[in-house]
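Sharing a structure here in structure tokens format.
Removed: one protein chain of the complex. Kept in place: all other protein chains.
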Amino acid sequence: MSDKTKDNTVKDYDGTKTPLQTPDERVGYAVIGLGDLTEEELYPAFGRSARSRLVALVSGDKEKATIQARQLGLKDSDVYDYDHFEELEKRDDVQAVFIVLPNSLHREYTERAAKIGKHVLCEKPLSVSVADAEAMVEACKAANVLLMTAYRIQYTPHHQAAREILDNGKLGRAKLMTAVDVQTEPNEGQWRLKAKLAGGGSLLDVGLYCLNTARFLTGEEPYEVFAYTHSTEGDPRFTEVEESVQFTLRFPSGLISSNFCSYGTSKHRSLRVLAEKGNLLLDPAFDYTNLRLIRDTETEVTETLVKEVDQFALEIDHFSECVQTGQQPYTPGEEGVQDQRIMEAIYRSAKEGRPVQLERFEGRDVFRGKAPTQPGRERS
Amino acid sequence: MSDKTKDNTVKDYDGTKTPLQTPDERVGYAVIGLGDLTEEELYPAFGRSARSRLVALVSGDKEKATIQARQLGLKDSDVYDYDHFEELEKRDDVQAVFIVLPNSLHREYTERAAKIGKHVLCEKPLSVSVADAEAMVEACKAANVLLMTAYRIQYTPHHQAAREILDNGKLGRAKLMTAVDVQTEPNEGQWRLKAKLAGGGSLLDVGLYCLNTARFLTGEEPYEVFAYTHSTEGDPRFTEVEESVQFTLRFPSGLISSNFCSYGTSKHRSLRVLAEKGNLLLDPAFDYTNLRLIRDTETEVTETLVKEVDQFALEIDHFSECVQTGQQPYTPGEEGVQDQRIMEAIYRSAKEGRPVQLERFEGRDVFRGKAPTQPGRERS
Amino acid sequence: MSDKTKDNTVKDYDGTKTPLQTPDERVGYAVIGLGDLTEEELYPAFGRSARSRLVALVSGDKEKATIQARQLGLKDSDVYDYDHFEELEKRDDVQAVFIVLPNSLHREYTERAAKIGKHVLCEKPLSVSVADAEAMVEACKAANVLLMTAYRIQYTPHHQAAREILDNGKLGRAKLMTAVDVQTEPNEGQWRLKAKLAGGGSLLDVGLYCLNTARFLTGEEPYEVFAYTHSTEGDPRFTEVEESVQFTLRFPSGLISSNFCSYGTSKHRSLRVLAEKGNLLLDPAFDYTNLRLIRDTETEVTETLVKEVDQFALEIDHFSECVQTGQQPYTPGEEGVQDQRIMEAIYRSAKEGRPVQLERFEGRDVFRGKAPTQPGRERS
Partner (left out) sequence: MSDKTKDNTVKDYDGTKTPLQTPDERVGYAVIGLGDLTEEELYPAFGRSARSRLVALVSGDKEKATIQARQLGLKDSDVYDYDHFEELEKRDDVQAVFIVLPNSLHREYTERAAKIGKHVLCEKPLSVSVADAEAMVEACKAANVLLMTAYRIQYTPHHQAAREILDNGKLGRAKLMTAVDVQTEPNEGQWRLKAKLAGGGSLLDVGLYCLNTARFLTGEEPYEVFAYTHSTEGDPRFTEVEESVQFTLRFPSGLISSNFCSYGTSKHRSLRVLAEKGNLLLDPAFDYTNLRLIRDTETEVTETLVKEVDQFALEIDHFSECVQTGQQPYTPGEEGVQDQRIMEAIYRSAKEGRPVQLERFEGRDVFRGKAPTQPGRERS
């Protein structure tokens, strides 16, 4: 194997190279919440980032956090528990926090972070209610810090390529988008099944992928929703939150979006768009790796081979770029608030057994900031 | 290549052999309506059948019919025009008619056939309204002839295998069934786009595949439906009938069925069932050939290789067997009437913007006759 | 379903229409040998042909032949046994014979047909030796009748499309072609396993598909071959003929072709071409239906959806056209002779454990006649 000279860059998924910033140039993050996602995805993502670095851990379990810190080359003093969170204020090397806590805690930690002047990258869903979500946007605005909803799929090449195919018109007008995001939540005690912590069931977690991706791929906002919820009778997992939701959205262009999410079904994640001259399939959609993007016309079936990238690194680096330049993120807090509004309408429709109207918005990408210059990452 | 002795049978799709009846033993058919389906599918199907034979053609275009008759080895005197249809009464070798006319003519020809004592195999949809469909059932009952709705998919191995997989419980409880049947109807002048002839748009044609298959695979009857219809503004094809329908059905077991049909979308036909322990995919579903049946669990993806058969031959031979034995067909007129009821409810829901309730039925296969002894065909 | 007027044509696989000739205009065929292929493929193919018709059957089993004749709308007097074959001379409506007999009988019936002035379409392999094959070509030349080797794959859209893709240069230079055609021959008593009738084992039957397709796709002739044969020790099926052959061919362009055929292996038929800028896959290759043609490059995987056609009808109609116009078939006897030469070299290489040289030929399509004007079929 070769020992050839390498320049100090990371290769981007389109082949271009991003110069790696030196540690001092990078945006430093404190991660709050050290669950599976943090350990399995975020730690490696920081290792593959070009403008971000992990400099502090915040956790309720100091022992675990300390072990992890050592593995990461951090000092014991880089570990904070929830009570001492505000001490991060003194840390100039921490410019941003990444909130990876149960949904109902997003508001509290966003507000606490804003108060000590840290920018906030917050896992989806932004919160558990429209009111909370709006309060988070307000708090960050007041503190003059940035707020980004961590909608990973909007930063990933396969989903971006799907949007481009729909935009370029070769498939003609899209008529239906049908998305499924289901999985088995086996553990009765999981916080996701507790109304107080999760704020809802499968809709707020996996269903939000369907919803947010429908909005992202069309660039439009739905004006009407109809939904059914369903929980298997007698299943002890679904006493506080719903098991499944089937929801249908109508978009101004005439497109109908039909979606299904569930916590009681073997894992499957896919999305299909049926258009005049062909159809587009993401199967799997939404996943961290191995996404497949396939187009069907009457004469050809084509899979576009999109290079695999670290989706989390792209997402984090976009936020770092915003922090460094002061620009609004592509998926700011407002983008998360809008999904919260639609999810509330979905629950209302299911409860009242009738379609529910939503505020109409004209134009595209109403709640989004400037798109990443290059898909997912800027190059200088 | 071999000249080895062959016995006089047709091989069935499960490898067993059906003895070919001699011409005199077979049920003789007059086909009414000589369009594409008749020419491309039904003529070869009679050639592959074991208990059916084609003995007369009924058409408005005598010249075309005569050319086709000669190619089929029939005599010129085996051709009838619509005005002389009743002359078939004298033909003892014609025991049944196969109606392949535009939907709105189904009732008239069913009643005329019943009057002259011929059994009726009628293409789907059974008719254009519940009232007409019920009248057809009545007419056949009064005349003591059998009436079968030609629901091909209920006689075909892939769809039957899908039903068996759901029944055997290995995938656990089914939570969602999502089906798509869309195609482009390019020709403004086509009878399918004329309200008077077709009685409706994509729902009555391709949408009915989704609906009927959902009922077939579950064995249940839906108790509620919600629907949206949509026609692209300004598209001259969709001035009389709807372009697309998105409809959601609720079944007693808790299963939700989400369906989309359209005449304005590039061809796609698939069906997926999401269940507790895996999911089941037919892609394509509904087609005449090349169906694929795939099961997914957490550990395996399995495509069951079902032998290809002539689906129309299976369907016709089932009806012939009913004629010979006097038993009720698996998909009698009543099965068609029930779909007609649900389709009327779908249109009503779309029009009124609210879910519509349907009569509740307990038990399985409420409207079906005895299932074919062996999948699709009896062996003696 | 529609009863709309249809013109009197068959739709070709590229969408154009071929006018159906009237029965009198068509080339009349006697089929010799009524095994599975004849019954399951050739009878339907004549039904789908545009310039061919089946008018006589020749068989050793008169009873079976008579039943089949009646089903086909032929008279009892259209059935001949082998002893009365020469009576076909008087039949002006029989212009050609289609020989579908065990390999070792091909020469005899070709010579007998030539003697009575009938054109010969002969199943592959043309014969069981170079000497016999050359004699057949001579006999037909002397009698001034056409001889065509029934190389179906050279008349079928998927294989033709594969050749076009390689020709158009978009994949760059082809470096390797690897083909597999294996199946299980379960029946010890089958004529294919008898040296006297078959003239060889898997090579002459399935292996010939690999060989002939390699020559067809490249248009070149191999100049060297190396081969291994193998028969499982103690397997009673393979006492007279070989079970498997692995053979490697070298072509003038530098392409290496690696092939495997077997009678002792679960069915699989595929072909892959590895080229500079991508690769081409036929999987399955060679089959009668459901062929799939897939291209892979670094950025895309594309399946070309080629319309399904009756491959046998295309093949037979090409020969009928040659009979009607006097032109040399695309795959004349000479094409079959060349494969016979290469197969003899394959057996010699395996026996002597060394590469065997073949006569070198420059240019493309050295042994082929004019290609069908349109893929597979001429239109007037």
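Side notes on the structure shown:
Order of writing sets the labels: A, B and C. Residues in every chain begin at 1.
Operating definition for what follows: contacts are C-beta pairs under 8 Å (C-beta built on N, C-alpha and C of every residue); 3 or more make two chains touch, one makes a residue touch a chain.
As the structure is a computational prediction, the values presented were derived from the model and not from experiment.
Summary of contacts with the chain left out: across C:209, C:260 or C:286, the touching residue is C:260. Among the residues A:19, A:102, A:172 or A:219, only A:102 touches the chain that is left out of the figure.
Of the candidate positions C:75, C:141, C:196 or C:277, contact with the hidden chain is made by C:277. The chain not shown here touches chain B at positions 298-305. The chain not displayed touches chain A at residues 1-6, 8, 33-39, 44, 47, 59-61, 64, 67, 73, 100-102, 123, 190-191, 289-290, 308.
Residues touching the missing chain, restricted to chain C, are 171-173, 175-176, 178, 180, 182, 184, 226, 228, 230, 232-233, 244, 246, 248, 250, 254, 256, 258, 260, 262, 264-268, 272, 274-279, 296-298, 353-355 (touch as defined at the top).
The rule is simple: only the chains that are shown with their structure count from here on.
In a homomeric contact, the two copies may use the same or different surfaces; for chain B and chain C, over half of the interface residue numbers are shared, pointing to the same surface. Note on chain placement: the centre of chain A and the centre of chain B lie 44 Å apart, centres being C-alpha means. Centroids of chain B and chain C (each the mean of its C-alpha atoms) stand 38 Å apart. Among the residues of chain B, none is found touching two or more other chains.
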